[in-house]
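The structure under discussion appears below in the form of structure tokens.
For this view, one protein chain was removed and the others were kept in their places.
Labels A and B are assigned to the chains in the order they are written; within every chain, residues are numbered from 1.
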Amino acid sequence: MRTFRMGGVHPADKKISKDAQIEKLPVPKMVYISMAQHLGAPAAPCVAVGDKVKVGQVIGTPTGFVSAPVHSSVSGTVKAIGMVNDLAKRPVNTITIEVEGDEWMEDIDRTPDIVREIKLDKKDIVERIKACGVVGLGGATFPTNVKLSPPPTAKPTCVIINGAECEPYLTSDYRVMMEMPEQVLIGGTILMKALGVGKCYVGIEENKPEAIKKLSALAPKYPGVEIVPLKKKYPQGGEKQLIDAVIRKRVPSMGLPVDTGAVVQNVGTAFAVYEAVQKNKPLFEGVMTVTGDCSKAQRNFLHRVGTPLSYIMEYCGGIPEDAAKIISGGPMMGKAVSNIDAPTLKGTSSILYMTEAQTKRKPESNCIRCGKCVGACPMGLEPYLLNKLGRAGMMDELEQHHVYDCIECGCCSFTCPAYIPLLDTIRQSKAAVMKIMKSRPKK
Amino acid sequence: MNTIIFTVATLAILGLLLAIVLYIVAQKFKVEEDPRIDIVESLMPGANCGGCGKAGCRAFAESAVKEGLDNLFCPVGGNAVMQKVAEALGQKVEAKEPQVAVLRCNGNCEKRKKTTRYEGVASCATVASLYAGETDCAFGCLGYGDCVAACKFDAIRINEKTGLPEVDEEKCTACGACTRACPKLLLELRNKGPKGRRVFVACRNKDKGAVARKACLSACIGCGKCAKVCPFEAITVENNLAYIDFTKCRMCRKCVAECPTGAIHEVNMPPRPAAVKPAAATPAAAAQAKPAPAAKPEEKKVEIPVQKSE
Partner (left out) sequence: MNTLIVSPSPHVHGKESTRKIMGDVIIALLPAVLVSIWFFGLSAIHLVCVSVLACVVFEYLIQKFLLKGRSTVGDLSAVVTGVLLALNLPVCSPWWLIVIGALVAIGIAKMTFGGLGQNLFNPALVARVVLLVSFPVLMTGTAFHAPESGYLFGNADFATTALDATSGATPLGFVKEQLAKGVAMQEIMATPGLSYTQLLFANMGGSAGEFSAIALLLGFIYLLCRRVIKPWISLSILVTVFVFAGILYLGNPDKYMDPVFHLLNGGLLLGAFFMATDYVTSPMTVKGQVIFGIGIAVITVLIRTFGAYPEGVSFAILIMNATVPLLNKFQPKRFAEEAQKK
């Protein structure tokens, strides 16, 4: 079985919520739709306070090449446009909509039928994906249409659908594969057509045998689609690692994944692409997991974008007594929530509760130079050294030691026996070095 | 005996040969440099703090010789050093008002409760890149001491009680390293003022009054009372935040009394007379501050960028 060939760690699996079917989360009374739900320039609101909006209506228009439109996830009246704090308590331009009924745009196909025939041509597919505001749902929320329009120098050869879901606890991708397997494969076929390539791999980790089975049974119906079971290892779902695992090619330093010929899209994105292209449904819903060892419920939801996290928490019986940390995303790369009233975004994949015992950091002790971080780094860096250089502020040396290659997966901090928060320092150093590198005149 | 002579002779000859080689190399690879650079460098404090915006004292000396002293100021050495450098170069510099770093946050542990617990590397930059901070105020001091680490003169310490950094006026050279280190831009270089007397708004919260007040009891809520009461038009309120222009302020302290949250601080002021007579207090303070206006015009030029960068 395949896997990426360098570093990696094995955090405990903990897919507790994997058998919970996706439920439709009731629509709250008020939604807060952020204009910055994607990587790149935030969208600009194109409605005014007091306007009536329908489900799927564009309420924010993209403001740059790397940007995406934002659609209303509910029908109702725009109550306010202004700053609302996100989950890190940072103000973000947000449209507040008071929900009235559930009236959808007429051109959205709401029938449950699976549409298999792809009518649109290459150009129209990309246009439709762009218009529907589809972004990568694997974490980075990079606008999908930009990924599907590679620079002319790059020659895409295949699509890789990321079903690795290597983060512990998370099960939203798994549920999508289990409940919408055909849609995912059609989504993959659409992506192939959009890029003009003939091969689509679906990489799934071995800890999801049912998903592998289900998709493998359906795959023969879709020419060019191949299911690739992968050995369980974190960070398999990292773009660079997945490409290495599936097609044995490595993305160069500071390069784009498409330099290897592969375009990686998440399972959730493939599903969103299917819905956008075949059903004309913009991306305003997402599948997310509510889980955690101390969580009162283990559930998977289809949520409307803009639903406050606190609403979902209440719906699941409230925040558990012993929860000390709430994470949006997985425990390895997710963000800690400091504002529980923050709304969900397109890329929100989970609410994960952790107890103090699970997450409390132990006091850091001396580095014993065991080299475990070096062995765990999937990018072949020397985290112990980067940490030291970072603390000393030695920017030139950091650059010489390729700090910019770091993918911030957290393997080094995870594995360090001395509990040194390696990634905390390295992340800062990386940002500083990248800033210096960008400020340099280009040759 | 022969052995000793032989040894000494060998070493002597070897030393001579090497000296010749060194001399030739030194001559051949000699770098022609303006001798004035060395002279200026010798006049510098040698702290290499970068407070002047150059890489170090040597770099300062180089640009002083090459480009003149117009845009240069050594905050560590102050006017005395600048005067000496100007003499050495045969130029003239105008004296500059001494400055000091001032913390524009007074949300101590009591007034500004922590609503989350941060865990991780003790660095303000890391906290700032992660989220708004442990308290609900997104503008306030994070308290992890990046300014302390940046200060090369040991002039900043975190006060354990308040959780806020304190600047030691005696040690502060106004090099500005802390103003660059603070991710929340809370430290500002302000004129030291006559007898070290200063009045300033110790807050940078731009939230609306109610939000700011909820996060911190001593936040500036942008009510504008201070601006109304100021006889010198030194106070502006923008984005729910008051700012005192220290070039206009004559330290009448009316605003301090007026501020409902206590966000305006006064430093090194004499105790107020028991019965406050504003009319009497103002001329006295204004009289004390009289030397300041003289230095105003060029002051403004320097300070404007600081304000804009906020």
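Here, contacts are C-beta pairs under 8 Å (C-beta built on N, C-alpha and C of every residue); 3 or more make two chains touch, one makes a residue touch a chain.
The structure displayed is predicted, hence computed values, not measured ones.
Engineer: Give the residue, chosen from A:166, A:192 or A:381, that touches the chain omitted from the document.
Structural biologist: Considering the complete complex, A:381 is the one touching the chain left out.
Engineer: Looking at A:51, A:182, A:259 or A:341, which residue reaches the missing chain?
Structural biologist: A:259
Engineer: Given the contact definition stated above, which residue among B:94, B:119 or B:166 touches the chain not shown here?
Structural biologist: The one listed residue touching the chain not shown is B:119.
Engineer: Which of these touches the unseen chain: A:76, A:203 or A:410?
Structural biologist: A:410
Engineer: May I ask which residue of A:29, A:369, A:391 or A:435 touches the chain that does not appear here?
Structural biologist: Spelled out, the listed residue whose C-beta touches the missing chain is A:369.
Engineer: Take the complete complex as the reference. Which residues in subunit A touch the chain that isn't displayed?
Structural biologist: Its contact residues with the unshown chain are 6-7, 9, 11, 168, 240, 244, 249-253, 255, 259-260, 319, 321-327, 331-338, 340, 354, 356, 358-363, 365-372, 374, 377-382, 384-385, 401-402, 405, 408, 410, 413-419, 421, 423-424, 427.
Engineer: For the chain that got dropped from the picture, name the residues of subunit B it touches.
Structural biologist: 114-121, 126, 130-131, 134
Definition applied: only the chains that are shown with their structure count from here on.
Engineer: In their shared complex, at which residues does subunit B touch subunit A?
Structural biologist: It comes out as residues 115-116, 119-121, 123, 125-126, 129-133, 136, 138.
Engineer: Residues of subunit A touching subunit B in their complex?
Structural biologist: 85, 88-91, 336, 338, 360-361, 421, 424-425, 427-428, 431
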